[in-house]
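One structure is given below, represented as structure tokens, and several questions about it will come after.
Only one protein chain is missing; all other protein chains are in place.
Let's look at chain A:
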Amino acid sequence: MNRNGNTYTVLYAAIMVVLVAAILASVAMALKPQQVRNIEVEKKQSILASVNIASTPADAEKIYAEKIVNEYVVNVNGEKVEGDAFNTDLKREYAKPVEEMHLPVFECQTEQGVKYVLPLRGTGLWGPIWGFVALDEDMNTIYGANFDHQGETPGLGAEISTPVFEKQFIGKKLFDNKGQLVSIIVAKVGQDAPADHKVDGISGGTITSKGLEQMLLDDFARYEEFLKKKKS
């Protein structure tokens, strides 16, 4: 057969495309359940990491079942509503009108009392960033934080998911003395901000740092009523 003829070329392309599509589709389907499980385990590990509990993929589910004593969904008025906290997709919730949003809360039993873990989601430079922040019972002091991202630049924006960056959040406050929500400022070098509300941003990762700051502010504002109710 003429290898430069049109028939050969079209046939070759058609067979190649069908073959490759079949291989990729069947591999993707066969591996799907395992991948979904990995993502769930990872989420549990992140929640545990925000309360400073280290876990491995192997023992994460067991520790999670032990430590996370309660999980529920609240609305922006801070009232409990029906819903599955673990499987709530924040991306979908944030697309809804404010009063219909479901906001998950996880309660974790630690040796220092109950900690409240709030999930967050925002935008970095290249794609979404998200995380979990654990609060002390005063609903003001941060007990721990864990952040992650989809595709921030390694060595720059991606540094938000390193322990060095996350540890800075421990002990910081969300509200000022007057009870106003200030959230946390991710500061550039030399930027002035109250020490209780300030962490150092990442050099070369300014847009990711600012995205993280905005995420904290927006998301804590959504939980503000819940935090105030719980505190009083």
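Assume contacts are C-beta pairs under 8 Å (C-beta built on N, C-alpha and C of every residue); 3 or more make two chains touch, one makes a residue touch a chain; residues count from 1.
What we mean here is this: contacts and distances are computed from a predicted model.
Q: Tell me the UniProt protein name of the chain this structure doesn't show, selecting from "ABC transporter permease", "ATPase", "Spermidine/putrescine import ATP-binding protein PotA" or "Na(+)-translocating NADH-quinone reductase subunit D".
A: So the chain that does not appear here would be "Na(+)-translocating NADH-quinone reductase subunit D", according to UniProt.
Q: Can you say which of A:Asn4, A:Asn87 or A:Gln180 touches the chain missing from this structure?
A: A:Asn4
Q: Would you indicate which residue among A:Thr123, A:Asn140, A:Thr153 or A:Gln214 is in contact with the undisplayed chain?
A: Residue touching the chain left out of view: A:Thr153.
Q: If you put the missing chain back, which residues of chain A would it touch?
A: Touching the missing chain: residues 3-4, 8-9, 12-13, 16-17, 20, 23-24, 27-28, 31, 34-35, 38, 41-42, 57, 126, 150-151, 153-156, 203-204.
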